[in-house]
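Omission of a single protein chain aside, the complex is shown with its protein chains in their original locations.
Moving on, here comes chain A:
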Amino acid sequence: MSGATVPADISGHMLDLDEDEDLEVFSKNTSLADGNPMPNSPDSMVNQFRLDEENEEEQQGAINKDIFVTVDNPESHISAIETFITYRVVTRTTCSEFDSSEYEVRRRYQDFLWLKSRLEENYPTLIIHPLPEKFVMKSMVERFNDDFIETRRKALHRFLNRIAEHPILSCSHHFKVFLTEEELAPHRKLGPGFLSRMSDTMRAMANSVRGLRSKLEEFAVMQEYVDDFSNKMCSVDKVTHRIIKEHREYMDELKQYGPTYFQWAESEELLAEPLKGVGSCVERCSKETEEQIQHLSEFLVPTLHEYVLCADTLKAVMRRRDNIQAEFEAKNEALASRTTDKEMLQEEVDDLADRVEQANNALRGDWSRWRTSMRADLKSAFISTAAKNVDYYEKEGGDGHANDKTCDDIRPMVAVFRHTVQASEEGETHEPQRHDGLSQARPLGLDRAGHIHLPEETHDRVR
């Protein structure tokens, strides 16, 4: 297998373990569910993790979770050559593979990249949660801008925790090294050389040009889904950003709208109170909108973004799987046309056949796991957004009511209105009642339904 030059023995050993466990883990999973109790840890870190997850349904997490990781405390390091940020990575674990139960190290973004590429090499058809991107050109955000660092920190935290929850990946040697070793540099150097990686890529490209003989139906379906999913995620992401933009522009206008009411109130006597009331409502509205934008940016946007990146990951996973199969097919064909050295070639072909099998199984298993977690993540992000919106409107409605109360003699009108709204909510016909309710509030002759109001009449109703 390519890339097996990592402390070859160890990785091979680990891989074997994993491969055996591959098929078993998933059956073990269910027995684990029955057997083990949920790890009970009083650590605030654990609590924090649970809060972050917002997801009580993710069974896998609860079962396999014996590694708890936090990423925090970003610090900048300034050296002669470069400036970079490091993050503190704290691990608490009860896993027996680890020598100690607590570790604390500092890592920089490049280290995370290293971990990811190692995992991808060793587990080509497992779905690894995406890393935050290197640099976001679009939003012109400085690399060391606080918001950017915070967003990245959260994403890195999620990245490590997803790995920790993964039944296979959490046992990765590299993962352990990442979490425990003080200095990562020596381990990094032992990675596959640049050249060998190049050759892998080229081989992969050659294979993809060749095309596959036959693709199992299930993977073809998966591929189609991945392509569609990628499209949809990008769209949802774009729409969400657009919504944020519109909210922002709305908020900007509101900021000018409110003060105008206050300005007017200055030249009025009796009208000053209601005017100030409306003005402060508008101000509250603008604050609420700001919070709404904040919430969207903090919860929905990062989740959507991660799943956009996930879609890319999925595409890469599918490609790698295809490559493995292509390699097998190539060798198989070569075997068929060979006449000498058949035995050795046969061995290679058999090996490759096994690899294909393993890759497929790994993918299958991980696929449904990913699907579940995707569903949970997106669901909770959307629910949270919807809840926030409900909250937003409830607060604004409350403000409106407060404004009403500053105007004494309209209580009967408000009561009429509320009653009307209630009645309409109970399913009665909506429009005519609403007009009636509101027409009482209109001044002279302005009822759109064409009613004429004598001034005395309206006066009486108000009183």
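Definition applied: contacts are C-beta pairs under 8 Å (C-beta built on N, C-alpha and C of every residue); 3 or more make two chains touch, one makes a residue touch a chain; residues count from 1.
Heads up, the rule we're going with is that contacts and distances are computed from a predicted model.
Colleague: Which of the following is the UniProt-recorded protein name of the chain this complex doesn't show: "Sodium/hydrogen exchanger", "LsmAD domain-containing protein", "Phosphatidate cytidylyltransferase" or "Sorting nexin 4"?
Modeller: Listed in its UniProt record, the absent chain's protein name reads "Sorting nexin 4".
Colleague: Which of these, A:84, A:148 or A:250, touches the one chain of the complex that we don't see?
Modeller: Only one of A:84, A:148 or A:250 touches the chain omitted from view, namely A:250.
Colleague: For the chain that's not shown, point to the residue among A:68, A:114, A:175 or A:261 touching it.
Modeller: With A:68, A:114, A:175 or A:261 as choices, the missing chain is touched by A:261.
Colleague: Of the residues A:159, A:175 or A:229, which one touches the chain left out of the display?
Modeller: Going through A:159, A:175 or A:229 one by one, A:229 is the residue touching the chain not shown.
Colleague: Could you pull out which residues of chain A are in touch with the chain that's been left out?
Modeller: Chain A touches the missing chain through residues 225, 228-229, 232, 235-236, 239, 242-243, 246-247, 249-250, 252-254, 256-257, 260-261, 263-264, 267, 270-271, 274-275, 277-278, 281, 375, 378-379, 382-383, 386-387, 389-390, 392-394, 396-397, 400-401, 403-404, 407, 410, 413-414, 417, 421, 425, 434, 438, 441-446, 448-455, 459, 462.
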